[in-house]
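First the structure, in the form of structure tokens, and then the observations on it.
Only a single protein chain was left out; the remaining protein chains are all shown in position.
Here is chain A:
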């Protein structure tokens, strides 16, 4: 658990110029980039490189980015940040639903990109042993585990952060904007669909009946709050 991580980043992008430029910027910030240009080879490269974060372009030859995202997510909770040229509803939502933690729309500024990567790599800075309860779930913050009746539930780091943020203040209703700031690290307003999609994903894992959520409760017109424990 490093408080400030300079990690390995796998860049999945078919545009060689952009990939090279991304490499320059990432190296300049102290990351270790590795590259793959083909969607079909992405999963093999991921297994080989064991990156701390994946930068994934959605438009790829071979397997498209959505598919790659789903494959990686199937075997790892590593943060995935999508690069997309389209901020249209469908593309972004499909990407997020297939497991991406965050997305960044082209064209972006280098600082923006680095900030996004850092936000995703920044892991729990206070590793104090802490036990939280939300609904019938028990969360071990330091151990990064969620258990229901002793059965542990696998969550990605982002989903875990989301759950912890809600569980720490069960009396508080979180607006989507506040969650974006606390969980995603956005300083100013961003796309609230990020929150919606990830709450859905989280619910599908932790709720007994995702149709009638009891852990993450929607407060209509405001946001979300933790269910009564």
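Throughout what follows, contacts are C-beta pairs under 8 Å (C-beta built on N, C-alpha and C of every residue); 3 or more make two chains touch, one makes a residue touch a chain; residues count from 1.
Going forward, contacts and distances are computed from a predicted model.
When the unshown chain is looked up in UniProt, the name that turns up among "Acyl-CoA dehydrogenase", "Sensor histidine kinase MtrB", "Pyruvate synthase subunit porB" or "CoA-transferase subunit beta" is "Sensor histidine kinase MtrB".
Remark: the omitted chain is touched by one listed residue; of A:44, A:133, A:154 or A:222 this is A:222. Checked against the hidden chain, the listed residues A:25, A:119, A:153 or A:217 yield one contact partner: A:25. For the options A:50, A:106, A:169 or A:208, the residue in contact with the chain missing from this view is A:106. Chain A meets the missing chain through residues 15, 17-18, 21-22, 24-25, 28, 59, 83, 85-86, 88-89, 106-111, 113, 175-177, 188-189, 191-193, 220-222.
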